[in-house]
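Below is a structure I'd like to ask you about.
Removed: one protein chain of the complex. Kept in place: all other protein chains.
Which chain is which? They are A and B, in the order written, and residues in each are numbered from 1.
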Amino acid sequence: MSVELLFQAAVSGFLMGGIYALIALALALVFGVMGVLNFAHGDLLMVGMYGVVLVSASTGLSPFLAGLLIVPAMMAIGWAVFGLLIRPIVGSAPLVQAQLTIGLSFVIQSAAFLWFGADLFNVRTELGASTIHLGAIVVSVPLLIGFVIALVASGLLAWFLSATVWGYRVRATAEDPVMAQLCGVKVQRVQMWVFVGATGSLAVAAGCLMGFYHVTPVVGLQFSVLSLMIVVLGGLGDLRGAMVAALVLGVAEALAGAIFNSASAPAGLYILFGAVLLLRPHGLLGRGATV
Amino acid sequence: MNKFLQAVIGLAVAIAPLTSSPALAQAEEIVIPAIAAMSGAVAVTGQDAQKGIAVALEHINADGGVAGRPLKIQLYDTQGNPGVVRQVMERLTRLERAPVILGCEISAGTSAAAQFAEQARVPYLNSSAVSAELLERGYKWYFSDQITADTEAATVVEFFEHLMTQGDVVPALLYEDSPRGAGTIERIEALLEARGIEIAASAPYSRSDRNLLPPVKRVQTSGANVVIWAGYTEDVVTGLQAMQQLDFKPYIVGIGGGPGDVRIPQLVDRGFIEDVNLSTVDYFNPDMDRAQRFVKAYEERHGIVPSSYASMCYRGVYTLKAALEKTLESGQELTTENLRAAILEIDIPGDQLISPFSRIKFDEHGRNVGSQNLIAQWKNGGTKKVTVWPPEVAVEEPNPLN
Partner (left out) sequence: MKLSIESLVSGYGLLDVLHGVSIEIAEGEVVAVIGPNGAGKSTLLRTISGLVAARSGAIRYDGKEIGGFAASEIPRLGLVHVPEARHVFGSLTVEQNLIVGASAAPDAKDRKDAISEVYELFPMLSQKARELAGGLSGGQQQMLAIGRALMARPSMIMLDEPSLGLAPLVVEQMYEALDGLRRTGLTILLVEQDVYMALDFASRAYVLENGTIALAAASDVLRHDDHVRRSYLGI
């Protein structure tokens, strides 16, 4: 195991982490503003990934562009999911929320099986194998592009929250929904728009992923678990913490894979997760709510 | 099959309803259960099983059924989960009182099924799992007409030795670290070591890794020019992408569901497939004459060449039919004991099989002594698998070691 190989893994992991950050940010936002931990988050991402495959296959566009194109469709799906499932469970007991969103996860997976079958799909692009060489380190170009797009999207989200009037209202709703109402903020409307926006941002993340990855009806689960871990590690409700946690997890996952290179590598991740929670129950930056 | 017979069958198929002829419709249906993973992570296998079985039934019933009776296979979903396999087997053996069970399950599930069948004393006919270990447990009720991991490993090493005759060969092993991948590679490693061949690198990886640059890079830096690779479709696609990024073009001898997946040309750069001479241990050659009826019927229904998995399950139904017919034609009832005895008496010659076997005949361990592998290579611009080994069944020469 050479240092160079470790470095190689760390670089790839860091770039992956940037994409994870966008995915987890969407979940963190939903949790922060309406207190719902959506266990079907990864499956919604998977819907976006299938969407990217369909658009790329029929138009020949790159997956990154396809991801942007399906944003409205994903927002519409988010609107439907919010109205039918999320709004009724805001404020419910965590167990009820978990049951219902896990149920949604199964429904989405089954629908994917029915529609697309079990085969995996990917998008082949000319960029597919391009690389940039940083010394001895090989950086996959599609991964790099995905990282940059995800970073820009996360940056836009952060800018929206910190510099626009609508962003202030969202943060006020997240912090104190009752007081926000007294200020005239239509809290339910805000919650709906946040969920719709979060689902829309999953379209962008899906485009980033399909630059180098594949989709099957069961990939949703791993991304759900990953985002949940990131959101908790970052401190429930803390957006900046979630971004840091995403990068940390990306690197840790890659290093574990490179060092242990076996089916037990993911176990290392869970051990790390448990350890961090023990030592920093408020999340990595110490600013979140405890689990 | 001669033209006259073809015409008769064609006529029968044309006149008769899809699954049975008018005469058959009067006779009592034989219903036999089968198990496969139709959902979950390995759902592709179950879906292919279903398709293969459906075509087999269509053909068998169009040809007059089993001793004049229509055959129906009831497929049960095990979700690729050994726990569910046990539940399903319990139901089939205790409640449904199946006289025999056809297995199109993956190795992990088949182990659980075999154990259960042995306890329940119900014959289990496996057509898909390649586990050799199951045949070494001394089971009396487990039969496998499928090749085993030992056969696979032997075929790989033979092909590898052929490559050695063409120049300097530096081998490396690349594999996904589940029991399937690791187990196969272990056997190959042992065979290579027994022949005094040194392995430059051994790089396992987790199947769920999204980025395979590290293990592939490790193989590249070892100086290997031949890579023996055991993997599933997801990781082979990811790994080939990594090789392309590293501009690493070894001669790849593949094993497992991945390198031979019929959809590889849609998922991977075809030029690159050719560059690495991607070859794979295969269980089925769709170009063989004796497989044409199956291949054509499958292509018509599904628009794609049948996968090896589909072909295994098609073959399995025919093996089952042979056992059922043997029992019925000697005037016996379809009981577990009678079917077990019948299975042991089967001897189907190779030219009646769509699989590249010399025959189907079971020894006292339940192993099919006539099972054989072949090696197929992606040719025609990386679009079509062509049998290149062993020379007796090869359609073309394998690509030379460049």
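Note that contacts are C-beta pairs under 8 Å (C-beta built on N, C-alpha and C of every residue); 3 or more make two chains touch, one makes a residue touch a chain.
Since the structure is predicted, the reported quantities are computational estimates derived from the model, not experimental observations.
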**Q.** For the chain not depicted, the shown chains it touches
**A.** A
Q | Omitted-chain contact residue, chosen from A:87, A:124 or A:171 | A | A:171
Q: Please give every residue of chain A in contact with the chain that is not shown.
A: 165, 168-169, 171-172, 175-176, 178-187
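As a working rule, only the chains that are shown with their structure count from here on.
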Q | Gap in Å, rounded to a whole number, between the CA centres of chain B and chain A | A | 38
Q | Residue ranges of chain B touching chain A (in the complex, touch as defined) | A | 39-44, 46-47, 177-178, 203-211, 213-215, 217-218, 233-234, 237-238, 241, 244-246, 263, 266-269, 272
**Q.** chain A to chain B touching residues, read off their complex
**A.** 5, 8-9, 12-13, 16, 113, 117-120, 122, 124, 128-131, 138, 140, 143, 212-214, 216-218, 222, 254, 257-258, 261-266
